[in-house]
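And now, chain A:
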Amino acid sequence: MNFPGSGIFKGMVVSAINLFGSYFDRAHAKRLITEQYPEERPTLPEASRSFPFLVFDGDPEKGIRCVACKICEKECPPQCILIEQDRDENGKLLRRPKVFNIDISVCMGCQICVESCPFESIRMDNIYEVSSYDRFDSLVLPKEKLLKSNEYYHSIHPTEAAETDARIEAARLKKEAAAKAAAQKMAAAKAAAEAKAAAEQSSQPESQA
Partner candidate 1 sequence: MTLTPQTVLDRVHAALPQARIELLNNPSPSGQHSLLVHRDDALEVAQFLKNDPELLLDYASNVSGVDYPDHLEAVYHLFSIAQKQGPIVLRTRTGDRSGDACLPSLTPVWKSADFQEREAFDLLGIRFEGHPDLRRLLMWDEFVDHPLRKDYVAPEDYEYEPTPHGEILAKISAPASQA
Partner candidate 2 sequence: MHELFQKIIALPWDQAPQWLFLIPAFVMLMGAAAAVMLRNLIHCALCLTLSFIALGVLFMALGAEFVGFVQLLVYVGAVAMLILFAILLTPAGEVAASNNPLRNFKFSRAFAAAGGATVALLVLVSLLGAIFFSPHARAVVPPAQAAIAPVKAIGENLLNHTLLPLQATAILLTAALIGAALLAKEEKKS
Partner candidate 3 sequence: MNFIDLLKRIPEICKTPETLPLEGKKLILDFVTWLGSLVGIAVPPWVLTLVNILVVIVAIIAVFLIMFALMSVWERKILARAQNRYGPNRVGPWGLFQPVADGIKMLTKEDIVPRNADKVVHFIAPIVMLVPALILPVLLPYGRGMVAIDLSVGILFFFAVGAGSEVAIFLAGWSSRNKYSILGAMRAIAQMISYELPLVMSAVIVALVAGTLSPTGIVEAQGGYQFGFFPNWFVFTPWGFVACVLFYFSALAESNRSPFDLPEGESELVAGHLTEYSGFKYALFFMAEYVGMFAINGLLVTLFLGGYQAPLPFLTFIPSWCWFFIKLAFLAFSLVWVRATMPRFRIDQMMQFAWKFMLPMSFAALFSAAAWHYAGRGLLGWGISAVLVAIPYFALGYFCFTRHHSADNRRYLFSE
């Protein structure tokens, strides 16, 4: 059926189907997919990422995983991370950050810091309501705001967090095993040394005297 104007007619039918369909197709979200944002909130997929945060275990002061190695600061493509290493009262460098700032108005959420972090310390958050009237005070996140617990990490990226924990656990076990082995070795060495020393002592008591 191809009379002049039939194409327009077909188009009108399609737009009418969409017009009325948007009232009836709602349940399957086939046609009307708009989310009414402040009331309806999207369920973010697990992989969803926005800005980085720092993971800590247990206590935010002691459990901080970051060792201020500054790898992420170097790798960050837009250079939005600023890290200063902490020092103790004697001025000796400590393996934890004193300042850890992320300027999220510069951050582009690329996740390269996460990939480059060898200590599983920096991870991606999925917050998205961060707009503010103040460019510097509220968009430059200091360490206090960046620190979030491992439980929070588990709540937003369960699969990834479980993998991370497993990795850390494996590393810990390996380390422990290594430490144990080392300790055993050391103990053995020590024992051997003591034995040797004892033997020496026993063999040369006179020379000392």
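If you want to know what made the cut, all candidates are chains of the complex that A comes from, given by their letters.
By definition in this document, a contact is a pair of C-beta atoms (placed from the backbone, for glycine too) under 8 Å apart; a residue touches a chain by one contact, two chains touch by 3 or more; residues count from 1.
All values derive from a computational prediction rather than experimental measurement.
Chemist: Touching chain A in this complex is which of the candidates 1, 2 or 3?
Modeler: Touching partner of chain A: 3.
Chemist: Under the definition above, what is the set of chain A residues touching candidate 3 in their complex?
Modeler: 2-5, 7-8, 11-12, 14-16, 18-23, 31-34, 36
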